[in-house]
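As you look at this complex, bear in mind that one protein chain is not there, while each of the others sits in place.
== subunit A ==
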Amino acid sequence: MTAQAPAPRRRRSLAGRLLRDPQAVAAASVLLIIVVLGLIGPLLTSHGPNEASLDSINADPGTPGYLLGGDRSGQDILARLLASINTSVVSALIGTSIALLVGVSAGLVGGYYDRIRGGAEWLFSLIMTFPGLLLLIVLLPLTKGDFKVTMVIFGVLLSPGVYRLTRNLVVGVKNELFVDAARVSGLSDPRILRRHVLFAVRGPVIIATAFLAGASIGVQSGLSFLGVGPATTPSFGAMIAGGFAELYTEPLQFVWPSLMLGMMTASLVLFGNALRDALEGATRKPVKIKPVRPEPRTTGDAPAGLLVVEDLAIAYPTPSGELREVVSGVSLSLDAGETLGLVGESGSGKTQTAFAILRVLPAEAVVTRGSIRLDGREILGLKEKDMRALRGRSIAYVPQEPMSNLDPSFTVGDQLVEGLRAAKGLSRKEARAQALALLERVGIAEPERTFRCYPHQISGGMAQRVLIAGAVASRPVLLIADEPTTALDVTVQAEILDLLRDLQKELGMALLLVTHNFGVVADICDRISVMREGQIVETGTALEVFREPAHPYTRMLLDCVLDENTVRTDPPPASVPAHAEEEQR
């Protein structure tokens, strides 16, 4: 039997996703019907759009040969209406394609080459200063009123928007590693632009296209409403203007073109929105599932300890509405002053477990069962207000990325003082004094100077010291550190681990250290729990686990650790023949 590999979860193609969106289908169908009507117009009417007959001036709807009646010039309204569709479609095609052609190519080049960008920027800023509609009217002698030429100019006027959109996207994508990799692969710049950069920016540009088309149709109709251009060009604008004149006698003449114009632009906008949803993925709100309220434990056989986690399970809703467990039945306990290392590879659920203890899981996460008790008090059912008090005072947290956990717009000192005042209700002055003392305690050489620094002015190691200072400020009983040194250099890592160890001894707090690094665990942990696929496979003292790992998974992981003995000994392959030659001589 051949094992059927699980079918890769393929995202549907763009067309497939659009077809499932009722808004897209409706808007596209309306557009399609209108365009087809325009194309087969001559077959539906017995008169040309410019054919006028004195007999049919303001003819009633339903007059033979004049289904919608005649206008004030004696022209067939239906024929003009259908011909106007073609004018609009051609306007939209010309306007958008010119805008895209100019805007996208300039945006690609201007975004990719820093040297060209200055000039391109200047040019498009200049275009933007032109008063659009006015310019089109002023240029009338030049365009001879031909709406096609007018739309070419309008396309150029639209292009700065497209340029800016593309340029921004390109600047964002051009420093991506895959573009560097393409360069190293020996691809020429035009090829990189076409294949890698254009691909990455196409989504927003496609969306913009739908709106550009709407704008082109609107402007063409607007101009002809004002009477710009020859009367022989059938256009919604001219028809609306004509209808206006007869508004009190023949109100319907005004309705038809307005309705058609409205339908076209509305469908374009709606289709554009549907495209955006399909391309950029409208985020569907996950189903809210109420978490279980664990029963308060009444029996006396509860395991003692500062932190006791029992049978904790965390699940996330899948798109199909079911729950998928990422943590299934984790139990652990931690005594005061003790350090427990929660070790596992990515996806093992170690961070989820830590977040559950802090109660900072994402909104869609569901704790399906279990209990988390701190000092005998159940955390899971706690009100958010009580939890907030607990988080500030009893449980503290040190994150993985120190830099992204400091607000770049406030100084380090401000952030520490704010935290201290919130947690302890100190005055500004007291909080400042304490913050300075804390900074000194965590080994920052010039506390006063660091206090005034913004986060970008200090190193990653310093930032982590600052966060540790903030975490231990309220003398918590439990400190949860999630990969606290992963983003740091090894020499800094050693110092941070030293600091954590000293602080722990000094404050007598328990430390839950989440990490994938066995070296860090060996350095600081008393006990270790090894996690795999949402379960703890082994718990023991550090020495036990390192020297006599019981579970095969732990053994496998420890075997993968590269230690002092794994020095490469084989000579470079190419040098082997060279040595052999030397020996022969």
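Simple rule for what comes next: a contact is a pair of C-beta atoms (placed from the backbone, for glycine too) under 8 Å apart; a residue touches a chain by one contact, two chains touch by 3 or more; residues count from 1.
Keep in mind that, in the parts below, contacts and distances are computed from a predicted model.
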UniProt protein name of the chain not shown, from "ATP-binding cassette domain-containing protein", "NAD(P)-dependent oxidoreductase", "Chemotaxis protein CheW" or "Caffeine dehydrogenase subunit alpha": "ATP-binding cassette domain-containing protein"
Selected residue (touches chain absent from view) among A:Val90, A:Ala494, A:Leu507 or A:Ala550: A:Ala494
Identified contact with the non-displayed chain, of A:Leu126, A:Leu142, A:Ala181 or A:Ala422: A:Ala181
Chain not shown, touching residues in subunit A: 8-9, 176-178, 180-189, 191, 195-196, 199-200, 345-346, 460, 489-494, 497-498, 516-523, 542-543, 546, 556-558, 560-564, 566-568, 570-575, 578
